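Starting off with a structure, shown below.
As you look at this complex, bear in mind that one protein chain is not there, while each of the others sits in place.
For reference, chains read A and B in written order, and residue numbers begin at 1 within each chain.
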Amino acid sequence: MKAVDGRIWLVLPAALVLAVAFLGPVGWLLARAFIFPEPGLQNFAVLWERPVYLKVIGNTLLISAVVTPVVVLLAFPVAHLMAHGSARLRRWLIFLVLVPFWTSLLVRAFATAILLQRHGVVNSLLVTLGLVDEPLPLLYNFGGLLAGCVQVLLPFVIFPLYSSMVRIDPAYMKAAATLGANPVRAFVRVYLPLTLPGLMTGGILVFISTLGYYVIPALLGGPRQQMISQMIQDQIATFGNWGMAGALSLVLLAVTGAMLLLLQLTVGLREVAR
Amino acid sequence: MNDVLALEGVSKRYGAQVAVDAIDLTLRSGEFLTLLGPSGSGKTTTLMMVAGLQQPDTGTIRLNGASVADLPPYRRDIGMVFQHYALFPHMTVRRNVGFPLEMRRLARDEIARLVDEALELVRLPGLGDRLPKELSGGQQQRVALARALVYRPALLLMDEPLGALDRKLREQLQLEIKRVHRERGISVLYVTHDQEEALTMSDRIAVFDHGRIQQIGTPEELYDRPSTRFVASFVGDTNLVSGRTVSMADGVCEIETSAGRVRASARQPIANGAAVVVAVRPERVAFVSEEAGLAGVVTDVIFVGTARKYAVRLSDGTECFVLRQVGAASMAGVGATVRLSWDAAHATAFGA
Partner (left out) sequence: MREDGMRPWRILRAIMCCIVAVWLLAPLVVVVVISFSSAPFLQFPPPGFSLRWYAQLFSTPAWTNSLLVSVEIMVPAAFFATVLGTAASYSLVRGRVPGARLVMACLMLPIVVPGMITAAALFGVYRGLGLNGTLTGLIIGHTVLCLPYVVATVTSALRVQDARLEDAAATLGAPPWATFRHVTLPLVLPAVLSSLLVAMILTFDELIVSLFVSSARVRPVAVQMWSNLLGDFDPTISAIASVCFLLALLVLLADLALRAGKSSRIA
């Protein structure tokens, strides 16, 4: 007795493509960690024992851990202004944030690189203003990487944060005021906690994105900022070591998964539609 | 068979929960039958099964004699009106009303003619080119009605259609629906939780509780001769007085309560000494002067326009209401000691 049940079949084509062109290959790659060059856990043993791998993994985590609060801190005032400013200002700000958001990662990383060159805009400005005597090395180091990450990731935090802020009923702040809280305390004890979902979403999104980055560290970072993705590419392109690549991918995926679990447990994976 | 609709042994469960429990129902041609009950009682689920939007687990549903078990909703000869109108927001009123005719592949001018006719029927002739969002709630519901009737289905289903409207509008539309029902002679299966609405509009009412039909009958039957305690208290206002049977003869019980002795009719034989609850309507309760009936004290007198409602607390603590038309002099003031009684024919005793 089927009334409208035929509709369930419509999900099949997409599911099939997903299984064949994504789940399958990724599974294959992760399996390599246990199979290549011989079956067993050697790849993980090597990963654990040889310092270079752990160093890169640790480095990646560290970089993500530093980038995240910087981006969140910078995003907060912008989101706040968007949520509480005039409608006109809001529209301009949204546009301002959307434009780079839609521009490709490569273009933005490249653009940042241009600005940070030895004889680029930033250094010229600093020298002209007399703030420094010599141009600073802003590229191919952590500073460059950070600048690039911030550039790319700001919108990822601004939007969820804005979403959260816009949903805060102004009555709460008014109530806090009438109950005797000065603006600072009201902000810290009432407002901030209410923005927590947005903060968590944005923060975790940034952390996860930074973990997996390839283009930005390759273009803007130096050899000491090598991240996991670059290492994976290296293993495949230079050494043909699919086993190691698989092992590293597994580690990367595991950390990403753990962060997502954290997000699910604290906020719930309600994807905010762009 | 003049039955437009027949349900036999129909059940539905959601997991462990039984929504509808083996119900039997028939709807005669041209009849207005209401499914009445509190939320969760199974009345909407039953309607959805008749529409084909949900499938029964057991039992058969027949439309005009033929089983609809394999028929999806779009092949059943029904029209349906939803609580929130369900008008297609991107189509004008004309296109909304004409939609079912389009589905039946009628010619364009035929569609135009029938749409005009349907809009006339619901008294909205000029609004054809408006979008639903430009109409008021009452207008939208009328368009929904026109849309459900334009192709003259055998059966019209209505799922609490007036629930989203305010009181005045609701009363207005109740009359509209009745009028359309009379003019077209269509069979209607109506769902509501508002017992006043059911009493006003229906030829017969089926009272639902926890997935079962407690009683089917005309409004008068349900009101004057409720067959279960649930029906007695759900339909109209009722006083419920507890006591024990002392004796029973010819369908009439003598009941002893701590406030006094009263009599009531009973549908089934009740053993002596059994605990019972007597249901009696406020307008059937009388103040008596003799030392018979139940003793109590008047706690409040409420003036409700055409009548006065006396709140009386009986000596055993039960609250009772007595309704007296204005015209007779006020029967008693607040604080007065009174005695209440009634005719056994107008009170029903149910096993407690």
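The criterion applied here is as follows: a residue touches a chain if its C-beta (ideal position, glycine included) is under 8 Å from a C-beta of that chain, and two chains touch if they have at least 3 such contacts.
Every value quoted in this text rests on a predicted model; they were computed, and no experiment measured them.
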For the chain left off this view, which of A:Val46, A:Leu61, A:Ala181 or A:Ile236 is in contact with it? A:Ile236
In the whole complex, not just what's shown, which of B:Phe99, B:Phe287 or B:Trp342 touches the removed chain? B:Phe99
Contact residue for the chain not shown (choose from A:Val78, A:Leu161 or A:Met200): A:Val78
Spell out, residue by residue, where the missing chain touches subunit A. 3-11, 13-15, 17-18, 21-26, 28-29, 32, 74-75, 77-78, 80-81, 93, 96-100, 102-108, 110-112, 114-115, 117, 119-121, 124, 147, 150-151, 154, 170, 173-174, 182-183, 208, 211-212, 214-215, 219, 228-229, 232-233, 236, 242, 245, 249, 252-253, 256, 260, 271, 273-274
Even though one chain is hidden, which residues of subunit B still touch it in the full complex? 51-53, 72-76, 78-80, 82, 84, 86-90, 99-100, 103-104, 131-133, 147-148, 151, 157
